[in-house]
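Omission of a single protein chain aside, the complex is shown with its protein chains in their original locations.
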Amino acid sequence: MNTISPYILLSAVLFTMGVIGFLTRRNAIMIFMSVELMLNSANLAFVAFAHQWGQLDGQMFVFFVMAVAAAEVAVGLALIVTVFRTKQSANVDELNQLKG
Amino acid sequence: MQLFYISPILFPLLGLLINATLGKRLGERAIGAVASLMVIAAFIVSAMVFSQVGALPEGTSAIPVDLGIPWIQVGTLTVPFGLQLDALSATMMLIVTGVGALIHIYSIGYMHGDPRFQRFFVYLNLFIASMLVLVMSNNFLLMFVGWELVGLCSYLLIGFWFNNIKNAEAGRKAFVVNRIGDVGFILAIMAIFVAFGTLTFTDVFSKVATFGVNAPIIVGITLLLFVGATGKSAQIPLFVWLPDAMAGPTPVSALIHAATMVTAGIYMMTRAHVLFAAAPDTQTVVAVVGALTAFVAGSVALTQNDIKKVLAYSTISQLGFMVAAAGLGAYVASVFHLATHAFFKALLFLAAGSVIHGMEHLSHSKHGAHGDHKEPIDPQDMRNMGGLRTKMPVTFIVFLIGSLALAGIFPLAGFWSKDEIIVAALSKNILVFVLLGITAVFTAFYVGRQLVMVFFGKPRTEDAAHAAESSPLMTIPLIILAVLSAIGGALNLPGVGSLGNWLAPVLGEAEAEAFQIGVAGFFTVLSIAALAGAWALYRNAYAKADDKDPLQKLGPLYTFIKRAWFIDAIYKDVVVKLFYAACSFLARVFDIGGIDGVVNGAGTLVQKASGGLRKAQNGFVRSYGLMMLVGVVVIVAWFVYSAGAR
Partner (left out) sequence: MSGELIVFIVLAIISVAAATGLLTSRNAVYAALFLIINFATVAVMYLMLNAPFLAIIQISVYAGAIMVLFLFVIMLLGAERLNGEVLSKDLKWQRPLAGGLGVLLLIQAAYVFVSRFGASPVAPDLIKSGPMEIGMKLFNSYLLPFEVTSVLLLVAIIGAVVLTREK
């Protein structure tokens, strides 16, 4: 394949699906997984561009995104555990005390 | 050396500081001694300055004093902190510190036992310092500082016995009315700066000639200066504060509201005579207003029963003489009358104070200190007096001398100075001459009426019957002033003209008005006739305190005059009411409806808007995410659009 357009297109589709998942699911764990999907699609775009330009830097960014994602998941899941302990639920709609 | 020239101002300030800080420990005698000694020291320095001015070489009019203190420097405006020591200011310094020193000494006796004794002398010293700033400054702005400071002292001292709300109100009235004049003065200062680019006297006066006669800007400036003078020197239409100012202690009335502060307007016009000379139109206005004031106030003085009110209206009337003289260009006569008036009016006020003191003697021996407690009868009402001639002989004699000087009886001081003004009026403006002539007769009449009511006949109240002569501390200044009132005319005798020569370097060689024996004799005869008329009318008029005044036969005219031509009432009913109406409109309609409406409206708007916006803060993380997405979509759309546009 002489062009990366299909990869980019796929990346955009996956990203959008991640967004929709993030906005429509109520379960915190599902929301997290949607975020992972979005990050993953971004990684795909990075790698595709690295391939296109013949540069390693795109792949470097994927590294760091993965590291950040790992950290985020660790903290995020810890938060979910803590919330679940007090609320007996991972439903983010029940966590709406911070309203005006 | 420069410190020497500024020391007349510093001495009273030093006394003020000592009395203000240590006064509580010093005791009455020490406070009075410190305050008086400081003023006497200032008087001595003033006398030395006076002699130095006299020794100036031909061609120089002022002692060159360069303090080297730039006071204000803004853009092209440079105002130095400088002194102008010439014949005019030296004369004023002598009058201020001389009369001031006597009144300080007198006050030690008069204010004895007053709970605010210390404060009184602090104020008096402040007044002397302020007045000296006014007369010694070499530019309009510094003069204005002194001008405002004496106004402040006046306010503080009129309301000195502020426990009585009437006194406090009188002080406020004086302050407010004076502000009106001050606005005129400060506008004049601004206009002077615009026209001349400087505020220093010598620089301004040297440039006047380039404008020509009756140039609109000069007429405007001089009219505004005159507005300032009408405030401070109590001329029509702003004279209403001075009668009320008699609420202050009597020494204050003598020092501030007769001898010195009220003459500030005359001093200012004399100082700026170069400007006025270039605006004959203004001079006519000044002369007519002065003469009218003299006439109106003189007529009101005929009907007053309060011993100090008579003197107050008399002061306004005499100030009218001085202003008229200034308007006629007879500045020497004006300053001459200013000096003699300072002597005999201070004398009269202090003697009146002595009378009041004597009248209070009975109740004092019962109650103690005066001022704060309610008097059983009004010790200032002349109807309650009578027969004090024998009870207070010294006071009677000095009062008699002062009164005759005021009435212009030969050879006392008032005769010479008043005569000069009238002669000047005769040759320049016949309307002014007629008004001043009638006023001179009025003067003699009310003086006679006052003398008869106070000192002759039989005592009409118990207080008058038990009146006693005041202490030497009070009578000695009276005697000194009486001597000055008697011989003050020697300052500027016709033909000798020493004051005229003395002031010539400042005011220019005035054409000396020839002494007209006919005019002088005519008015002397008229005055004596008026005195005799007063004697005849009032000798037997009051048997009891509540008898009718003989002048009440004039009916409505009497009431009209007694109420000061209803000018005060008109101010109260028209100006003040309109002002209150405007204020209440502003407060009730404009402030509450407009300003508050805008402020509250802004508050309500924010409240409503945030009330609407807070619905967006629904606490749901996902809807926040949705809003973020909206933002992302919009921003990307913008990028796409702008990229497409390129």
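By written order: A and B. Residues from 1 in each chain.
The rule we apply is simple: contacts are C-beta pairs under 8 Å (C-beta built on N, C-alpha and C of every residue); 3 or more make two chains touch, one makes a residue touch a chain.
Nothing here was measured: the structure is a model prediction, and the numbers come from that model.
K.L.:
Could you list which residues of chain B touch the chain missing from the display?
P.N.:
Residue positions of chain B that touch the missing chain: 618, 620, 622-623, 626, 629-630, 632-633, 636-637, 639-640, 643.
K.L.:
List every residue of chain A that touches the chain not included in the displayed model.
P.N.:
1-21, 23-27, 29-30, 32-34, 36-37, 40, 43-45, 47-57, 59-60, 62-64, 66-75, 77-82, 84, 90-91, 93
Going forward, only the chains that are shown with their structure count from here on.
K.L.:
Between chain A and chain B, what distance separates the C-alpha centroids? Give it in angstrom.
P.N.:
About 87 Å separates the centre of chain A from that of chain B.
K.L.:
Where on chain A is chain B touching in the complex?
P.N.:
19, 22-24, 26, 31, 92-93, 95-100
K.L.:
Of all residues in chain B, which touch chain A in the complex?
P.N.:
On the chain B side, the touching residues are 613-622, 625-626, 629.
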